[in-house]
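Would you mind keeping the following structure in view while I ask a few things?
One protein chain omitted, others in place.
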Amino acid sequence: MFRIFASMILLGIFLCDAGSSAQSLSATETQAKVELLYCKGVNLMPMLLATGQIDGYFAWQPCLSIAEKSGIGKSVVPSKDFPPGWQDHPCCILVASNRLLDDHLDLVSAFSYLNILAVQWVRENPKASTEIAADWLMGSRNYTLGESAIPSQEVFEDSRPTLVFSTEPNDAWRRSMDGLIAQMISLLDTSTGDQIDFQNISLFDPRPYSTARAMIPSGKIISPRPMQQRLLIGYLMIDHQAPLFAAVKNWKYFNDRYGIALKPQGDANRPSMLDLVVEGEKVAEVELVTAPTGQTLMTLMNQGCLDMAYCGITPAIGSILLGGEDKIILPVQNEGSGLVLQPDSNVRSWEDFVALARDRSAKGRPLKLGDPDLGTITDVILQAAFNESGIQGVKA
Amino acid sequence: MNRRTLLKLVIPLAIIMLWEALSIFIHNQFILPNIRSVLQVLLSPGTDIMGSGSLIENALMSLQRVGLGFLVATCLAVPLGVAMGRWEPLKEAFDGIVSALRPVPPLAWVPLALAWLKIGLASIVFIIALGAFFPVLLNTMQGVRGVKKNWIEAITMMGAKEHDLMVRVILPAAAPEIWTGMRIGFGIAWMCVVAAEMLPGTSTGLGYLIMYAYSWGQIQVVMAGMIAIGFIGIIIDRFFVSVERRWLSWRGL
Partner (left out) sequence: MERSVTMMLQLQNVSKEFGSGKSRVRTLQDINFEVNDGEIVAILGPSGCGKTTLLRIIAGLEKPSSGDVLLDGEKVEQPGPQLGMVFQEHALLPWLSVHRNVSVGLEMRGIPQEETRGRVMQYLSMVGLSDSAERFPHELSGGMRQRVAVARALTLEPKLLLMDEPFSALDFQTRRQIQQDILQVQERTGKAILMVTHSIEEAIYLADRLVLLSSRPGMVREVLKIDLDRPRDRASPLFLKSLNYVLNCLNASVAPESRKIGGTGAN
């Protein structure tokens, strides 16, 4: 009887020990170690930072501005400044399923046209677009963090300058894209399953974009063939998706000026049922669907539940590389991620951060930073930056 | 192959055939992958899966958490159960709160656990310990109360003190019930850990692996993970049963 008890106690000690050494210090002596806590998204991060469970976090907007405005943290390095340099790196993009492209290419082209216009409007009207975003996402209510309440309008105004709204895949964008694709291939390359020939997978369909571009000078839209079934479009509840919100809320403007609009069917603050109208004719009934992450949106699209989605670039790349039958159509928003540290931090640049990381690692108290999850855009960029800087990220 | 074995195989075979047929019909690996892809994952359990570790690594993490939680629960529940079974006033005192807390599913405690114990091993172990605690407590109590009065009196007649009674009569007599409680408790703990790992704060374990694979649409990994979970659950249950058969089968005699 006592033998059983004694062996249980020994087992307990063994288990505890195994646990503490499971995340073993596999960092080589010359590399600085940083612990990454996967938070399954960015929502928990401000709270974790405020309660001292992490020293800082990597996230996308509006999480950086939330920290700044509430005073719990300081946004110290934007993602474009992460090595080796990620200027104009893609963040949110529009993806469409192969099915939709095969059957309704003209509709996708018209929709792309609307997106280009919406992005342009958002670029030219920063204040108005943040108002719309605040209204859509938060109903203009406040963000609450513990006991402090921050007006959402302030958060989005702070976030806005860090977001680059552009539909143009310029050189910097393409370079970043190649870097991201390479990172994703090495992440997803696993020996289970059949060997995927990553190099020969086509990620883009340039047709809608070029067709849409061609419509801009003349302003004449090629009316698409109407779609009988409902068009399902997924999106994320973050301010990166401002162009979509603008297109819906300002539908009258786009209708009158350009002849194309996403007209809400009801009066809801955050409409989900809309009509896509071209030259006064309804060409499709649209339903907007939200999801918590970009990966979820891609999986839903692969399962046939969505036709298009606004999601993060790396979930899209990953999904298509793993066999998803979709294509990237056009960029919508770039950059917009970064590193947040505590409010009294002296870090001003990535080099400062590396020095801090080395220092803490050498002292045996490595930095513990929040990470949205393996494979998110923020995560992929920071891992690349770590590689460049001789930092090793280990799971917390 | 005798008849009994044949009977046992009929339904699993039918399911496998149905699965394969459906996967061909649906023809979408993101909805129902074919059996071969699931088997490929299962047959290479030591290979890393998209950067989140291998099946075996994650299974070990989950097992470690369950082991700890279960140990904590048992170390608390068995002594308390024995005390409550032996002394009626103690049972009366605790009855109310035990009955109130028991129906609350362990997962409902997650927000509080995260708030009080922070993200990390402690909060997960807390959830699992909660899951295992009540079956072990109740079965222990039952076992102690069910000890035949004659046994206790026979040993009392020999001049036994409470301590002797506890060691020589009550614990051995209640052992089968206690062991059953532990078996049930472990089963519940195993279910809790997988679900608890799906929530934020963990980056290892079978539950985490399943959610991560799902996020990339790798349904075959999801299914392989589920099969692994079921398999481990069965093995551990078999262990409990075999110990009972070997040491504790004097029960019905």
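A and B label the chains in the order they appear, each numbered from 1.
Methods note: a contact is a pair of C-beta atoms (placed from the backbone, for glycine too) under 8 Å apart; a residue touches a chain by one contact, two chains touch by 3 or more.
Note that this is a predicted model, so its numbers are computed, not measured.
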item	value
Touched by the hidden chain, restricted to displayed chains	B
Residue among B:75, B:155, B:191 or B:232 touching the omitted chain	B:155
Subunit B, residues in touch with the chain not shown (by the definition above)	148, 150-151, 153-160, 164, 168-169, 172-173, 175, 250, 253
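The rule we apply is simple: only the chains that are shown with their structure count from here on.
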item	value
Between subunit B and subunit A, distance of the C-alpha-averaged centres to the nearest whole Å	37
Residues of subunit A touching subunit B in the complex	1, 8, 11-12, 15-16, 18-19, 22, 36-41, 44, 48, 51, 53, 187-188, 190-194, 293, 295-296, 298-299, 302-304, 315, 318-319, 322-324, 373-375, 395-396
Footprint of subunit A on subunit B - complex, ascending	28-31, 37, 40-41, 44, 47-52, 60-61, 64-65, 67-68, 71, 74-75, 118-119, 121, 167, 171-172, 199-204, 211-212, 214-218, 220-221
